[in-house]
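Take this structure first; my questions come after.
Selected chains from the complex are presented in situ; the others are not included.
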């Protein structure tokens, strides 16, 4: 991974480095330089892992938004919701940076502790041989296959089990997208059944579930009404919000899921 | 057997010395207490007294409570004598990424892969593999939630490598929260309000 080769293992690492780099006086750092330097780094990562690049791009997008906001003259009318959303993202970014810095310093302390601890060696000799006869046979009930298994385990990186996590993360992202999709369709369509709303993804259970969660989220926000006349009958979804609600619902979706 | 208190104390002291001497790993209070037919508080008191006596006598070894148990170890003063002699273990240094991930796990355990990734901002699969291969972290459970995510925590070896009794004995995380001027610098740099910005220049 190129990002790692450059010494930045994550987007927060890089941003922290740019802001706190001791080459510049802390109070002289300008957002503009940071954004430019950040983008330059992201550009260098052209052929890096897609996941990594995405994370870096997310931060870059927020930075650009912040930069744009600063460039705008004060009296320009800006949607208050958008403004709030930007502040929220900025605070989130700030929190992540502080967290990152905290653990960076904790890691340094742990490193120093291990250096100190390395100055001593433990006693490892174990039992005097006169007592060894007493101890039970340690290989009792072991089979050649146990040895084989132990060897394979010693040779191979521990199999990294990854139960469910990927799809949990995926659901998170897709709910956001599903809400966007609903907001595109619902306000102008009149009452629709949930079945109609999910027709195009009907063969993918996960996608249907995601849309169901999106509808629930909008219901929670009070911008849709749900109606189900029979048990197990069709669920009707109706938009009852205003155009402003539509904007709010859009920006209210938290990209980072911090 | 009728023993005076003093004799009893001497017997326990000697027993502890002998047991710790032949144990290949740190030996917990409870195990010493059981082997010597006494309670853990007594064991702990005697161990501390023994440890002090070695220090007072300027011995080249220590009795230390590390990774959940008592062990004999060389005195830190003598690291040069020891390192010159004992074969170094193949302990390559961890990368900064691995160190930071280790710190996150140490302070936030039990913690899932996804949670670590969220704090680091990147996928941590490779680093986690290194750390568990080294034996510093391991799976210590499963999340009860729908995904039943694997939860990671630090190991005894981790405590041994740091010379601490348990992960609870790490310095509090609060000690590392950035000082006000750093927070302010970060805050200022990311300030979005043009009015503030113009004013501050």
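By letter and in written order, the chains are A and B; residue numbering begins at 1 in each of them.
By our rule, a residue touches a chain if its C-beta (ideal position, glycine included) is under 8 Å from a C-beta of that chain, and two chains touch if they have at least 3 such contacts.
Predicted model, so just to flag it, every value in this text is computed and none were measured.
Engineer: Written as a formula, what is the chain make-up of the whole complex?
Structural biologist: The complex described by this file is made up as A x1, B x2.
To be clear about the criterion, only the chains that are shown with their structure count from here on.
Engineer: Determine the centre-to-centre distance between chain A and chain B, using the mean Cα coordinates as centres, and give it in whole Å.
Structural biologist: 29
Engineer: Would you tell me which residues of chain B are touching chain A in their complex?
Structural biologist: It comes out as residues 21-24, 26, 61-62, 64, 66, 71-76, 79, 82, 86, 91, 94-97, 99-100, 102-104, 106-107, 112-114, 118-123, 125, 128-129, 132-133, 139, 142, 146-150, 160-164, 170-171, 173, 175-178, 181-183, 185-195, 197-198.
Engineer: Would you pull the chain A residues touching chain B in the complex into a rising list?
Structural biologist: Against chain B, the touching part of chain A is residues 3-4, 7, 9-13, 19-20, 26-27, 29-31, 34, 49, 51-52, 55, 59, 66, 69-74, 86-87, 90, 93-94, 96-111, 113-114, 116-128, 131, 157-158, 160-165, 167-169, 257-258.
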